[in-house]
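And now, subunit A:
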Amino acid sequence: MSSGEGPAVRPGTATFESSASIDRAGPLVAARLALLRDLRLAFRQRGQLVQPLAFFAMVILLFPLAVSPELARLREMAPGVLWVAALLASLLALEFLFRDDAHDGTLEQYALSGHSLTWLLFAKISAHWLLTGLPLALMAPLAGLSLGVPPQALPAIVGSVAVGTAALSLIGSIGAALTLGVKRSGALLSLLTVPLSLPVLIFGARATQLAISGGPLLAPLELLGALAVLGVTLAPLAAAAAVRISLE
Partner candidate 1 sequence: MRAFLDMGGYAAYVWPAYAVTLAVVVLNIVWARRSLARARAEARRRQSLKEAA
Partner candidate 2 sequence: MSWAWFHRLASPPYVYALARRLTPWFAWPAALAIVGGLWGGLVLAPPDYQQGDGFRIIYVHAPSAWMSLMVYTTMAVAAAVGLIWRIKIAHAVAASCAPIGASFTFAALVTGALWGEPMWGTYWQWDPRLTSELILLFLYLGYMGLRAALEDTTRADRASALLAVVGVVNVPIIHYSVTWWNSLHQAPSVMRLGRPTMPASMLVPLLLMLLGFTLYFVAVLLVRLRAEVLSRERAASWVREALSA
């Protein structure tokens, strides 16, 4: 496959074929290259990365304004508010998981490259989480403090949101792959992702609640972890199948 033909490639992106050693490389090497590529490209468009974070902050901000400025009341709502905001921000971020690569044909190249599409997508999803989920997890303590969450609960919040957003990126990738190229797919993507991610929401909020009240939060955290592990093993497979269907 010559690199001069096909849809226009974004300037500065290396095509797979331009590196001769890739053809002989195993799936992990290809995945690592895909991951680095995604990270590099994302840093050139840093503005886009801020959007989900800004959205998260705005949603959190709305609650004290709309409901009550009393910290005691906010603390009660904090687990739910934090997780709903995180879920919504993640849904927003999901829209650019595949968007650019589907648009310029890179996704097609991935599918045709002969490398494991499952691993390549796992790399993309990992990059996506590093760029959106992890920052959300790091922002969550600030949000928590503004909602009256006691400081000792903060580490647990960072941990649970980090794991939860990872699960969300994985689950959401399936819906994103199914709706490739569909115009204004936001609502449909939410409809497809929310049902499968409800357990994440429920356990994440429970873990946060127990962290605030000082209770035994190991159980919901473990379940959250189990969901993430399940997601890691199954979601890239399903997403790869979905991508192939969408590109047929």
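How were these candidates chosen? In short, all candidates are chains of the complex that A comes from, given by their letters.
Note that a residue touches a chain if its C-beta (ideal position, glycine included) is under 8 Å from a C-beta of that chain, and two chains touch if they have at least 3 such contacts; residues count from 1.
Small disclaimer: the values here were computed from a predicted structure and weren't measured.
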Here the complex member from 1 or 2 that touches subunit A is candidate 2
If we count contacts the way the header does, which residues on subunit A are in touch with candidate 2 in the complex? 174, 178-179, 182, 185, 188, 191-192, 194-196, 198, 202, 238, 241-242, 245-246, 248
